[in-house]
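Complex shown without one protein chain; remaining protein chains in place.
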Amino acid sequence: MTKKYDTPLLDELEKGPFPSFVTEIKKAAAKSAMAADELGQLEKSFRDKVTYWKHGGIVGVRGYGGGVIGRYSQLADKFPGVAHFHTVRVNQTSGLFYTSETMKFFCDLWDKYGSGLTNFHGSTGDIILLGTVTENLEPLATVLSMNGFDLGGSGSAMRTPSCCVGPARCEWSMIDTLDITYDLTQEFQDELHRPQFPYKFKIKTVGCPVDCNASIARADLSIIGTWKGPIAIDQDKVKDYAKKGMNIQEEIVNMCPGKCITWDGNTLNINNADCLHCMHCITKLAGALKPTPPFGAVILIGAKAPFVIGATLSWVIVPFMELKPPYQELKDMIRNMWDWWNEYGKNRERIGELIIRRGMREFLEVCGLEPTPELVREPRNDPFWFWKEEDFEKKPWEEFLK
Amino acid sequence: MTKKYDTPLLDELEKGPFPSFVTEIKKAAAKSAMAADELGQLEKSFRDKVTYWKHGGIVGVRGYGGGVIGRYSQLADKFPGVAHFHTVRVNQTSGLFYTSETMKFFCDLWDKYGSGLTNFHGSTGDIILLGTVTENLEPLATVLSMNGFDLGGSGSAMRTPSCCVGPARCEWSMIDTLDITYDLTQEFQDELHRPQFPYKFKIKTVGCPVDCNASIARADLSIIGTWKGPIAIDQDKVKDYAKKGMNIQEEIVNMCPGKCITWDGNTLNINNADCLHCMHCITKLAGALKPTPPFGAVILIGAKAPFVIGATLSWVIVPFMELKPPYQELKDMIRNMWDWWNEYGKNRERIGELIIRRGMREFLEVCGLEPTPELVREPRNDPFWFWKEEDFEKKPWEEFLK
Amino acid sequence: MPYVIPDVVDVKQRKTDIGPPHYKNFLPPVIQKNYGDWKTHEILSPGLMVHIANSGDKIWTVRVASPRLLSTDTLREIADIAEKYCDGYFRFTTRNNIEFLVSDESKVKPLMDELADRKYMIGGIGSRVSNIVHTQGWIHCHSAAVDASALVKVIMDEFVDYFTTKETPNKVRFAVACCTNMCGAVHCSDIAYVGIHRKLPRIDHDNFKNLCELPTTIASCPTAAITPDPAKKSIKINADKCMYCGNCFSVCPALPIADPENDGVAIVVGGKVGNLRKPPMFSKLAVAYLPNNTPRWPEVVKATKKIFDAYVAGAKKHERVGEWIERIGWEKFFAVTGLPFTFQHIDDWTYAFKTFRTTTQIKWTK
Partner (left out) sequence: MPYVIPDVVDVKQRKTDIGPPHYKNFLPPVIQKNYGDWKTHEILSPGLMVHIANSGDKIWTVRVASPRLLSTDTLREIADIAEKYCDGYFRFTTRNNIEFLVSDESKVKPLMDELADRKYMIGGIGSRVSNIVHTQGWIHCHSAAVDASALVKVIMDEFVDYFTTKETPNKVRFAVACCTNMCGAVHCSDIAYVGIHRKLPRIDHDNFKNLCELPTTIASCPTAAITPDPAKKSIKINADKCMYCGNCFSVCPALPIADPENDGVAIVVGGKVGNLRKPPMFSKLAVAYLPNNTPRWPEVVKATKKIFDAYVAGAKKHERVGEWIERIGWEKFFAVTGLPFTFQHIDDWTYAFKTFRTTTQIKWTK
């Protein structure tokens, strides 16, 4: 039924133990002409060492400004099945949980409207439905919404928020990552579906500083659970670890960045005042140590890929925020920063870049945040800085002389 | 004889135990009208909280483009003694050694031609003779040269090189700092006395990584002695330290940045392959440990004050250079970098700034230097870089496949 | 939830902005019950762990590898397996593995047996190699300088034992991005690959005015190499300043930069995102360029093996790749891996001098 191509190069990639993406394309190709031509064009890319997709192309569904990545082949003549080969981004479930029923729905849906090829999941977190034609977009979106699903983000919009598995299956989650993600996604549907920002905006939430969703590296807004209480210690369990062969001195004490643990062979002691809340001891002695409340989150801003100013990791802007539904403080802060970004951001300027351009002070003031040492790795070194008129009124040194 | 001023504010600075600069000015003021008016103007500065010196003013001696800092008072009417108050920079002796005879010569000289006020020494290293009038400059310079001394540097020139006390009185000096400084000063007399560069150029040489002359922070070219051999250990002396109460584990082992020392209460062991040549253990166990040959220097480039790009520390450009008279390799390298800087440097652009502007590669190539990992704290992170045609010919990966 | 796909779809009736369904709908009952109330977990084997709630309840997780690019056939198979052993419940991980969520201990072994029979690759939990975060590559993106899925396949084939059985000093996170937009987590991964160009974009002056916006194109260039060419109503590129990053092509199709001869792969190493021990770290350049030798990129695999083996041999327990390198120093890293250090390794972009060595602290490697 579908076209067959000789794919000697790609066939090499069916060899070896790791599951092969080529096999997946071939499976889809057996049923779908689109997938078959995808395979053919890909073989040609491997032969010629170059991509054969055209640059961009705007397609979408009514009422939405994003959620679909338009894609056209440069070789439509040779591979008509991929003349159009658009991607549909579908907003995933918080924590990436599925039931078999839901998954089968997606399979039926995509066999009907697309190539039968998917990504579970895209790097941002969306369900990626790979390869369809423009005509199928409206019915596809309609069926999705009938069944309770909606499109994800693309373009200069808020992107689909995502999170780690968190409280659903992890003992260390200090905030409800799934709920925060769901709640923010619902709150900001308009910003997700209708690009209205200078550029993209990503939110990733993780339950603790382990950061199993790379939040600090890949989200404009990183929300990372942490704690303020002491680390609770079950000394017997620690001793068990030692008995089972763990070198507590080497593996725990010496590796603690706060240099705040001691171990005398019997008792583990933590000087919590010097703890950096890094999670090393807690994770390596799983079950023996645990964080205690108050629980909350560090809020950070600005991570992004290298263009234009170089890759950034997110920067702390709130050292500790309690996060309880309805997360009002967080939502207000997000809206404030968006207003500012919308007002001053240039086209294709991420919020982190704008902060660099206009200064962290302005950003903090817009968000109603105070300067605190927790925001910096270290204070500035070169001796030039701004003063505002209001600063002149403050004379903190008058305190000194008392 | 000289004018007397009421100096209630400055008098406050004669109180307290540390030797008072005000007392020094008063001593000079007793004999010199210039010094007296210096005192008067200074009191006014203290009252008004502002400097009363005019901006710049070019003065100098015949045949030289530098060595004198012109200085005029804004209050010449009130303080005629400092209407002119120029500074003469005199090239110090390597290592800042003096004999009483020489010092008395300077005193006589300066009582005759100047205010009687001096700085031993300026931050760059020169002898600073503070406060004279334009007419005195020629005879002063002549008498200096009759007695074997010469002017130091100022303006866009090589500045007076300086060094630590080195082999003259320090057991750790691995290069002859005094001789290198003397030799380079003599070699580059023209560059020192006749500004011909885009901006200033400073050279500081120290005998070891302790850097007792702040070479890495304050010299465009930093020459810092180091070693390649193992650290020789006198175990008895180490034990003496322990006996006298040193906590070798805490103070030496734990503080070694290479983490390459062990101590069992009896024997100190150093894994020299991991030694970072930091000098901590050697200095704190003075007499017990010592570096062994080969001796040489790390050469670094680019330190400067904050303008315009922010303060910099010097960057390693040669991880290890043997330094034996006549220091030809070093001199050739210096001339090469100067040629390049003269060709491309903008007005008031330090060599480090030029390197940043045109790239480290060009600089290294100009100096005939190879790229090596020792030059960087870490390789670049963002994935954009230049290729030259010649790089395409090299295919280092062909090695891998063997 | 009964899902429906009508034969005739009335697109006018579509509701918008409903967002995703609530996550509770997809959580196994034992998770719903013990949500946020877990006590601890144990890793029972490389692909099996159990989480134990304060209530005493347990949930077993069996993890298998996925190529991420999945056909509906495979997805249906996974759903069927989940139905058989997990009451239909499963999830994906943030690194695209599949996790079967088993509430009934007696079903764990049969599940693992069936997975093994069906050639699923079980593993990836604990201190080892997990799946590779990656991007579209030649499968779907116009920007790709290299294919992504293929790199994942050849690297995972090489290190598969470290997924299924062997341990590494700590987790080793690989990532692939097919261009410098870096849609993968390349900039903060233990070992990562990024597709790069090495030649100037070619300016299609005729199309420029139709397809591209002048200010956006100029602003896209990280090195300010692009200036207007008013005569041609197009732009000029200063060849001395261009670093071949391709960002101008991202915003302007009239500036194609792909070049089969000269495109290829760079390897960066030593990044991480977690806050454990050391703060998150960027990946740094290890190999500036390796050729696109399709279909299996042997040079890339070999270079990776040098890095990986040196890490496994040299790192202390719990040290990530970047922590190991920081401890031994970059000069030793290049010495023990035997990788060449070239001019490309020395930064010459905006923050270049922050990476220069401002200390005489050096280890001698020869």
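Note that the chains take the letters A, B and C in the order they are written out, and that residue 1 is the start of every chain.
Convention: a contact is a pair of C-beta atoms (placed from the backbone, for glycine too) under 8 Å apart; a residue touches a chain by one contact, two chains touch by 3 or more.
Treat the numbers as computed from the prediction; the structure is a model and nothing was measured.
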Which displayed chains the hidden chain touches across the whole complex: A, B, C
Touching residue (missing chain; options B:E138, B:E343, B:E370 or B:E399): B:E138
Candidates B:P209, B:P319, B:G352 or B:P371 - the one touching the absent chain: B:P209
Omitted-chain contact residue, chosen from B:A36, B:V88, B:A157 or B:L178: B:L178
Contact residue for the chain not shown (choose from A:V253, A:M321 or A:I356): A:I356
In chain C, positions touching the absent partner: 275, 279-280, 351, 354, 358-361
Chain not shown, touching residues in chain A: 209, 216, 224, 226, 228, 257-259, 273-278, 298, 300, 302, 312-316, 319-320, 352, 355-356, 359-361, 364, 371-387, 391-392, 394, 396-397, 399-401
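By definition in this document, only the chains that are shown with their structure count from here on.
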Highest C-beta pair count, chain pair: A-C
Length of the line joining the C-alpha centres of chain A and chain C, rounded to whole Å: 12
Intercentroid distance (Cα basis), chain C paired with chain B, Å: 48
In chain C, residues with contacts to at least two other chains: 180, 182, 187, 222, 245, 282, 349
Junction residues of chain A - those touching two or more other chains: 306, 310-311
